[in-house]
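What you see is the complex with one protein chain gone and the rest in place.
The block that comes next holds chain A.
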Amino acid sequence: MATEPGINMEAKIDARENPFEPYLDALKKVLEDQDPIFMIGIVVSLAVVVITVVFLKYLLSRKTVQSAVLLVGLCDSGKTLLFSRLLSGKFKKTQTSITDSSAPYKAKNERGSSWILIDLPGHDSLRPQYVEKFKSAARAMVFVVDSAIFQKEVRDVAEFLYFLLTDSVVSRNVPSLIVACNKQDITMAKSAKLIRQQLEKEMNTLRVTRSAALSAQDGSAGASVHLGKKGKDFEFSQLPMKVEFLECSARGSKGEDGEADIASLEKSLALL
């Protein structure tokens, strides 16, 4: 009696292994039948494929890192004209950009390094998508500000700057930031120092309001990066990246045919 369950068990175990056994056996036979060299060949080729895939992935991911300088800013701040002046020195009439433009730029330094200059559209509905697309490739950002109407736009400018600085990718890559106060040819233009102070004050307030903003409907919270030092007023020097404020004028003081006043900008770009 006792053996019966044992036999049953064995039979059961056998039955369980049996479906696999014929296959395993067949496989073993096939493998043994093959030439060992053939087997080694297959293994080697598989290994090569795997290594190539890994290598390619590494290579491709390296390429997208940090080879571009982005021209960002609000709508009508002069990004496209600045783009044209930097690349060709010519004055071109511009309209509101709908897509990005990119071109290789040769920096004016001894090394003659060249990287890609990308001009992103500044319109509110397009801004987030394009920043999303290009932020990982940025090694520096030129934030163009319209100095003439800065007082009216200070909250919008600060909000965009805040959005850029608290982005997770940006705070990880830490690209250097150049704030170009454009349109200095207009008499009412504010100076770079004043713009810097106003922006610092505004960002201070924004830190509070943005962190209190509502979370999105699917539960994802806003940016959790805190700018600057807690407890102290915000200053641009507290940021982990290099920040520089400079003045420039893409139109130039002599009108359309004259030279643009972008010497300081070109110098900063050369230092990148």
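Just so it is clear, a contact is a pair of C-beta atoms (placed from the backbone, for glycine too) under 8 Å apart; a residue touches a chain by one contact, two chains touch by 3 or more; residues count from 1.
To be clear about the criterion, contacts and distances are computed from a predicted model.
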> Which listed name, "FAD-dependent oxidoreductase domain-containing protein 1", "SRP receptor subunit alpha", "Peptidase S26 domain-containing protein" or "Light-mediated development protein DET1", is the one UniProt assigns to the chain that has been left out?
Replying inline: "SRP receptor subunit alpha"
>> Out of A:Ser67, A:Ser101, A:Ser171 or A:Gln198, which residue would touch the omitted chain in the full complex?
In response: A:Ser101
> Given the contact definition stated above, which residue among A:Leu87, A:Leu194, A:Val243 or A:Ala270 touches the chain not shown here?
Replying inline: A:Leu87
> On chain A, what residues meet the omitted chain?
Replying inline: 80, 83-84, 87-88, 90, 92-104, 119, 121, 123-129, 155-156, 159, 205-206, 208-210, 212-218, 220
